[in-house]
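Here's the structure, in structure tokens; my notes come after.
One protein chain is absent from this view; the other protein chains keep their places.
Right after this comes chain A.
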Amino acid sequence: MRLQRTLASAAILLALGLSGCSPSQPDAQAASTLKIAFFNDNTQLVSIDPFQVYWLEHRVVLRNVVEALTDQDPQTGQIIPWLAERWEISPDAREYTFYLRKDVTFSNGEPFDAQAVKTAFDSNKAFAAELPSTFGATYLAGYDHAEILDPHSIKLVLSKPNAGFLQATSTTNLSILAPESYRKTAKERSLGAVIGSGPFKIEHYTPETGLRLVRREGYAWASANVQNKGDAHLSAIEVSYVPEESVRNGLFLQGKVDILWPRVPFSEVDLQLFQRNDATIQSRSLPGPALNLYPNTRGNRILADQKVRQALLKAIDRKSYASTVYNDAFPVVDGVYDVTTPYFRSQGDKLAYDPQGAAKLLDAAGWTLGQDSYRYKDGKRLALQYNLPGKETAGDVLIQDQLRKVGIELKLKVQTTAEWAAANAAGAYDLTYSYMTRADPIILQTILDPRSANSSTLATNTYEPNVLPLAQTLFDAGLTATASEQRADAYGELQDLLIDQGSAIPVYERVWQAATSKRVQNFRWSAEGFAFLNDIEVKP
């Protein structure tokens, strides 16, 4: 009996000793696992199907799992080769011929060839026909059919010009999945059956909880944007969705996650705290519209009056907003788009803080100051309803107080995300907001062009009835223009129109910030504000 016990304890000791002295396989893997904490997952559209996804956090992940024909240089915005070695565009901008790399395979072993590209584009087209409001539809606009010239060259034919098409081929939304993925249903793809040719594979995706990527062995076709041309340095990436800010920050400060990557930029106190803890702050303006408020000009609402909208533009102190809500170094918004968007045109002179000017405009519009320092017209108070999903931020309350100074009452109506979307669709608001990210000004069409917007009510309500056709003409001009100068003119005019009409009220530049711990090295941004995860190395 005693002998048995001695033997047993000896065996246990031996086992412990062995596991202690040599780093076993799981340990080594844990050492090169990167942990990322995002904010909450998308509950409106549960999907990581590249074509449907607009959720930024998912696109960060997908950028490293699925690959596109082309890539975009983050510095210049130039389109550069990726899965296509080169391409030709016909003079009428209707035919794009891509010459594909020959050494690429998908992670399930299927070869990447012209047939795979055709399958991808045709499947996407079929999906967009079924669900026209899907996010990828604007990327694919005008695509008609594909002609396979030989196994490694393909001609994509558009029925009408789409100036953003080449840029679209560089996005995660039009990335090429393995044919096997398209044989599955959209629902299966949404829940993780996404097979790509990228440096990582999706191991599993659990909505609202997390996602795990593992390294793809034998990867060798990175674009020129990526420094690491071979296999990724990391063996796995664990993504978790942590809605609660203090919990997320706490996890990061305790070293439980390596990259803290919430949607909204860090406040000043958080920045100082992270920097004291040797974290590096990575930031990049997200291409696409800035954080704009969109008015409801229809149905006898107060904001039907252009003067009141102009007064709103003047009554918001954007400089103070950026420095108070974020920090002193935070850029002040300078236009309808963020500065990283191609064809951005500065509107800075029209966005100056001018409370006197606002007061003058409101007086002229017949809104006079009452006893309680709010403005009234015909006994009605100048009160605007601003709908907010989830929870109000400090910034919302700051704007509320800034508007109060010129006599406008801003009612912050906090709703659940579902109620908020419903109110947007029903036009039950005076002000609301929306944003999308893409490194091409076409992206504004998914918000402000009723023909392709997520919420066509929001898009319609933004303009006075006589201005809508004008805006649509400019959208069309920007979309169909073939020369760069024409596009610049169209989108420049559009940005002027939106500000002059008071149809978009910029509040802050959408800067995306991530805090990386000192373990993490070589964090670099892609053109659309995602990260090249195969470049990242972690130090033990």
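Following the convention adopted for this analysis, a contact is a pair of C-beta atoms (placed from the backbone, for glycine too) under 8 Å apart; a residue touches a chain by one contact, two chains touch by 3 or more; residues count from 1.
Just so it is clear, contacts and distances are computed from a predicted model.
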| item | value |
| --- | --- |
| UniProt protein name of the chain not shown, from "CoA-transferase subunit beta", "Succinate dehydrogenase / fumarate reductase iron-sulfur subunit", "D,D-dipeptide transport system permease protein DdpC" or "Cysteine synthase" | "D,D-dipeptide transport system permease protein DdpC" |
| Touch with the omitted chain, as defined above, among A:Gln227, A:Ser320, A:Thr417 or A:Thr482 | A:Ser320 |
| Which residue of A:Asp396, A:Asp476 or A:Asp500 touches the chain not shown here | A:Asp396 |
| Omitted-chain contact residue, chosen from A:Ser223, A:Ser240, A:Ser267 or A:Gln347 | A:Ser267 |
| Touch with the omitted chain, as defined above, among A:Leu45, A:Leu251 or A:Val414 | A:Val414 |
| Residue numbers in chain A that touch the chain omitted from display | 245-246, 249, 253, 267, 269-270, 272-273, 320, 323-324, 391-392, 394, 396-398, 400-402, 404, 411-414 |
